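Can you read through this structure? Questions will come right after.
Removed from the display is one protein chain of the complex; every other protein chain stays in position.
Which chain is which? They are A, B and C, in the order written, and residues in each are numbered from 1.
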């Protein structure tokens, strides 16, 4: 994206709209909004070039609070709507705001197709593992056997693993962050935005009304260091209270090792964002009880799509149109 | 599935319906039909317990030719329709017949959700990498830059990798076969049917009218041995005219090796259907030019779903209904 | 001791309003069941804020519950209320315009402090809650919050939890005002908080404190008394529209000896049907399926229907739109299916927490091609039971999808229901075919043009059906022009034949040959009945019919309509039923449309009717 010259320096405040925020006080959505408003001024993109597109859900209220262009559309279709916008207006900076129901339940198809097409947009999935706006039914990311309003005896279905799903659909940028980690979140949003191609960021977001504490193991002092694995490109995979655990690859199988006692740091798995096989192994941690949950950029590769950044309006001559109108074969009646 | 006693022995002929086959003469669909009709008698399932459900497309005509119960439904929805059928009738043997457009374009969402839910059905994707019935537009499996009626300058989009997509969605059985390999196809269909949980079989199917030869490298004498890799559980990965090439894992990276010269067979990658990480690496061969295309069962694990095989109609007493009607609180007016 | 005057009333409308967190729904429900047990007739309507938890103290966050009860037939929760309980300034602001002149306002003054005034959008200098000739209201200012906390000073709860009990104070106070016993609520508290003695205790204490406050304070000198309603003998319960639909579907499928499959995708205001049914799945022959979207929901229902279940879906407008294509498939396949559309205000996402009846046309015509199917509507919360039962009957008798229309107002509203015994309900016949002498042909029909239903597992009846045009009889795919014409006509005729099996239209109020006939459908029944009743008392020449069977119409409808000079059709949409009547009978029926997300206002409706009589 070409950054225009002489943009007045903007502040977070400039990105606040005049609409009163209507999320439940304390909702994780508000924390994410704040980081977005903090981030945007640093990107040097004029406000009018930014568009937020959302579907329906609590999280999808987001565009109303951003003083940019925005569309709050219909359930599950933000990805499809943003596709048309970006195809025709590659000059715009497009952010898609969606929920776990919006993106992965009703909107699952557009989601995977957008990743396949790899348009240069940013997809932020606010995953609270529940339907917030409709007051507490399970979503495709709710844990198996979760008791909710619509599953009084627990759900039968196992949840999607959003990371493997995105990778499986051909995503070129896949990352995870969490509402409570302000700095991390901002960095990931920034990296997603910097990526050319579709960036997919799953953000764990607490819905304290209908699914409180779904991610508390990653935010609670007592557990977070053991439960969460923060990835950095080129750095070894370390976690635990004192980073005492590491992960190494034994052939193709990941193993947790006690760094202090058993292994030298050199043997550890060094995070390589560009390694698709490793990305898949990382994303499969989700399906285990033993491995920590990875946060950060799990995968990033250059897009396979020829991304046409500028699509200038062509000047077409009257002759060209007359030729078009006349078709291949025509005749004159005198 | 409980196999009932005393079923009269059926023949392939018993599974032919009275409808004239209306595929283009020589269409790959007919070859697949034949193998299905050959397979079914061996399963010992009574005809009336079998249902074929399809969407819309050339391939979706399939149910009309099977003398079983069947539904030819609407575009993309066979998976959703079969879901309701199987949930309520777990005693039935349900086959879903779908095309690359039907399953992966319009029906992508139901497809991934069915795999996630892992119901005990069989999904056969007839992949001809084109829209046959609508006469030749590109599909989500058409190769990038493919010239078709709707992409006169070649497509922009890269195709789905159906295997990674299915694995990413949580599939418990993933396999690939091809219309021209009658025996292989029948074996894979049989294995899919034997699997408890959703089995997904991608079948390469030649549409010689609109996309002839899309898979000829896997069927032509000259190329097939080098281009195709036939997997067998517990056996090393070998391919080439004289099985002279093998694949081994160097750490987590696959490498092609010349078996004759360099390596002993013992170092080779031994196919393990139950290894999810290996399955993913195998499925990623699709995205390379160097690795052969794997055929066979790529992955198979036991389903995480509690599959309720029998759901007997409960006898409910009149009192229970009266109690239900009366609700928690009621009163009598005299 | 103070002197208490007992005041007699015929009916009373109370609105409980407070912040979403103030527990007004619970107060409303408790007062309602107490009222029902007391033998009054009643109708209720909760109104929730659009947001889950809008900011505390704001107008957007106000949650309300309106109760109308009385000693004669009560048809609606009422237009304007006699009593407004306002827990804060925002609740006051958003409801004061709906209080009757001369009405009473009971206000928790803690909720009217500077901060709350500001949050509600008032100026600090605005003066509220002052008895004056101009406002003509009676204000009772009670520091409910403070009194609640005080009554709990012995209890070791934290401040927030004490504060939360204030709804019990309100409830106690109102119990006293209407001379009730609070035993039913004590029992409720006992059960609800059985696991937490401290909270249980606190709630009981506050409830009693509220009651005793009423008894002792000099503020209140009147107690209100109402006679019992004359209700026909029988067993009663309270029921909401959504519960009634769920029950109706369940009982009807049992009466047809079929397992039931309910497939849906959550959407306001239909989700409660799912919540209710999901709880029954272990005990009854009901399966619920929360699909990935509305398309998958109806498709899975079609699959289950092919498999021999009674399939039903529930949704609202936007979800209904998504079901259009699959509904067409069900029409062509001639499979039984009930689709409940709990309407809300549209178009598009519209106002999901407001009511409307604007999906009638969508129900009739929202599909490609000629795809006729029966449409019926429920007219009150309890009527949803019978409408659902009837929808199932028609679906099974005619092998057709049926659309059942309800709306947010019926769904969330509730009323006493004289519920039937299971055995008193009729059996439902199906077209299931278990064996046949001749070769089975799926599109062979009976006299009413209905095909047979052979389900997988039935030996010898293997067959294929689908969405391509089919040859009548065999069901084979058929592109023949004459057959297609025949099939289009046949599908229409089959649906028309349903008119032979439905009750004739009855006059609900008034006389044949009156000046004006009011024709309604669906949830407007209560408002229209109330308006027409009042006008009849005023000796106006007016009559009323409420149409349940919207497609096909009852056979005698034409005859009725032709009896009147003026036919007025009030609807909460921009005129839909009125167009059907005009088209079909070439009668100059007049539309009356108020599209404000709420039930028709009785007073306004009366004024409109008066123009014609």
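The rule is simple: a contact is a pair of C-beta atoms (placed from the backbone, for glycine too) under 8 Å apart; a residue touches a chain by one contact, two chains touch by 3 or more.
Note that the structure is predicted; figures quoted are calculated from it, not measured.
Asks: Would you mind listing the shown chains in contact with the chain that isn't displayed?
Replies: A, B, C
Asks: Can you say which of C:489, C:565 or C:611 touches the chain missing from this structure?
Replies: Checking the options C:489, C:565 or C:611, the one contacting the hidden chain is C:489.
Asks: Among B:28, B:46 or B:140, which residue is in touch with the absent chain?
Replies: Per the contact definition at the top, the residue touching the missing chain is B:140.
Asks: Among A:73, A:105 or A:186, which residue is in contact with the omitted chain in the full complex?
Replies: Answering carefully, the residue with contact to the hidden chain is A:73.
Asks: With the missing chain put back, which residues of chain C would touch it? List them for me.
Replies: Chain C touches the missing chain through residues 50, 316-318, 320-322, 324-325, 328-329, 331-333, 345-351, 353-354, 356, 358-359, 361-362, 364-371, 466-469, 479, 481-482, 484-485, 488-489, 491-492, 573-574, 579-580, 582-583, 586-588, 594-598.
Asks: Take the complete complex as the reference. Which residues in chain B touch the chain that isn't displayed?
Replies: 20-25, 56, 58, 74-76, 105-106, 108, 131-135, 137-138, 140, 149-153, 209
Asks: If the hidden chain were put back, which residues of chain A would touch it?
Replies: Residue positions of chain A that touch the missing chain: 17, 19, 46-53, 56, 63-64, 66-74, 77, 80-89, 91-92, 109-110, 113, 311, 313-314, 316, 318, 320-322, 324-327, 329-334.
Here is the rule we go by: only the chains that are shown with their structure count from here on.
Asks: Greatest Cα-centroid separation from chain A: which chain?
Replies: Comparing chain centres, C lies farthest from chain A.
Asks: Would you kindly tell me how far, in whole Å, the mean C-alpha position of chain C lies from that of chain A?
Replies: Computed from C-alpha means, the inter-chain centre distance equals 39 Å.
Asks: Can you tell me which residues of chain B touch two or more of the remaining chains?
Replies: 109, 113
Asks: By the touch rule stated above, which residues of chain C touch at least two different other chains?
Replies: 292-293
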